[in-house]
Structures are given as C-alpha cells and as structure tokens.
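Below is a structure I'd like to ask you about.
Removed: one protein chain of the complex. Kept in place: all other protein chains.
To keep things simple, chains are lettered A and B as they appear, and every chain counts its residues starting from 1.
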Amino acid sequence: MVSQVEFNLVPRKRGFHLVTDEIIMNLPHLPEVGLLNIFLKHTSAALTINENADPDVQTDLDAIFNRLVQEREPYYEHTLEGDDDMPAHGKSTIAGVSLSIPITNGRLNLGTWQGIYLCEFRNRGGGRKIIATVIG
Amino acid sequence: MVSQVEFNLVPRKRGFHLVTDEIIMNLPHLPEVGLLNIFLKHTSAALTINENADPDVQTDLDAIFNRLVQEREPYYEHTLEGDDDMPAHGKSTIAGVSLSIPITNGRLNLGTWQGIYLCEFRNRGGGRKIIATVIG
Partner (left out) sequence: MVSQVEFNLVPRKRGFHLVTDEIIMNLPHLPEVGLLNIFLKHTSAALTINENADPDVQTDLDAIFNRLVQEREPYYEHTLEGDDDMPAHGKSTIAGVSLSIPITNGRLNLGTWQGIYLCEFRNRGGGRKIIATVIG
C-alpha cells in the first residue's frame, strides 16, 4: 500500500533549517509500520537528518558546507546563475535530496536528538517542492 | 508489490554523467504511484541527482569532488590499485550508491531540472551494475 503527497515548504533563507514539524504537518495518514521517503525536487538544496536541539549546530553545519564547497573557485565554468549557484549544486550532491525514515506505531521513528533539515544552499531559493511517499 | 531488475550501464570515462534515459529504458513497468530504488553494486562510483541542463555543471561537479578527495595524499595506505582508487572510495561514500525516487502517474517524478547521474570516479570503471527495485 503506497500513498503519496506533494507540497511546498515555506521559503527559507540560505542555511540549515529544522523542518520536522512542517514535514509532519503535510504527511498523509501514516500506517502502523512502514517507511516514509521524502524527495526534494531541486538541485541546489538538500534534505538531511541532524541534531534537533542546539541552534548552533545549524550555524556550524552551514559554515562547514560553505568551506567544503566554496564560492568563486577559479575553476568553475557554470557561473551565470550567481556565485551561490555552482556551490549549491555541489553541496546538494554531498547531502542528498532523498531521505527515507522508518514509521513505527503510526509515527516517524526518529532518534531522540534527530530532526529533519532542509539545507537551503541558494541565497533566495524560494518555496521548495517535496514529494512524500508512504509505504506500509 | 515489488518488482526488480538488474542491468549494466554502458561504460563511461571518469566524470559525472547524465544517465536518466538509460536508467528509464531499463526499468520494469512502473505502477501509478510508488517508489523506485536504484542501487549501484560498486564502491568506487556513485549515483546522485543533479542538474540536467548545462553540461558545465557536470564538469564542475567533477572538479569539486577531485578537490574534496585528492589523489596521492601522503596518508593513504590503500595505494596498490592506482592513484584514482582510494579517492574513488571516499567520493563514493560522500555521494552514495543508493537512490530512491518517487513514482507518480506511472513515471519518475523528478523536478524540472533534475536528472540522474552516474558519478564515475575510476579512470576505467567499466560497465557498472545497477539493481532497480520498484515498490508500488
């Protein structure tokens, strides 16, 4: 049994953002046991799991990724869409756009400290589209 | 209902390659709603989603990964299989070998700018094996 829904996340500024509640709010009815896949329909942002407590983790993750793939590298050829564009593509492949999370007792079975992040790598990314697919 | 097929991709040179059409050509019949998992049976290449339009993105992604994990680092111990081998293992874990994509209306529901990439990290990787599992 598979159900599916497509929705937009509220636009967010560049950075790592906790979106667990916004994702859950948009999900269809969850089975007792199953698997949720959330898929981001973009190539300059990503979805990941990380700490849901201290906001400093979000700031530091953003700093880490900004250093992993820096802007204005002299070897970039894809430069017409802004300094933040090509690094955003690189970061998107590093963090990934497809995330599967187990469902147990009708709820997402995240660890105590886990939350779902939208990683927004563009300066002005707009409302990002998500497809949620529920198997169970 | 699960169906599955195993196939080989055409060999490609080192770099990031758009393989959306070749993947789709090899898929079994897709359900109206579901989830596709594609799994690469190798440890020195990867699968990812990225931009399907400007070929410069592929060149730049290759350059980004070549700088993230460089060849001939003095601390490498696994060196017998060539300068490109250990970096390929590192890059494979960074980009990942397992990718899940939603199926909607009997087709892969990719974003407008999304394509499926084979990331070939070896100089001569040969034909890479893929397992496609369709749930729906």
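Note that contacts are C-beta pairs under 8 Å (C-beta built on N, C-alpha and C of every residue); 3 or more make two chains touch, one makes a residue touch a chain.
Bear in mind the structure is a predicted one, so any value in this text is a computation, not a measurement.
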item	value
Residue touching the undisplayed chain, where the options are A:9, A:94, A:118 or A:132	A:94
Contacting the left-out chain in the complete assembly, out of A:9, A:61, A:88 or A:130	A:61
Touching the absent chain when the full complex is considered, from B:19, B:63, B:94 or B:116	B:94
Footprint left on chain B by the chain that the document does not show	2-4, 6, 37, 39-43, 68-69, 73, 75-78, 86, 89-90, 92-94, 96-98, 100, 129, 131, 133, 135
Positions on chain A where the hidden chain makes contact	31, 33-35, 48-51, 54, 56-57, 59-61, 63-65, 68, 94-96, 99-102, 104, 109-114, 117, 119, 135-136
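Operating definition for what follows: only the chains that are shown with their structure count from here on.
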item	value
Chain A-chain B separation of Cα centroids, rounded to whole Å	20
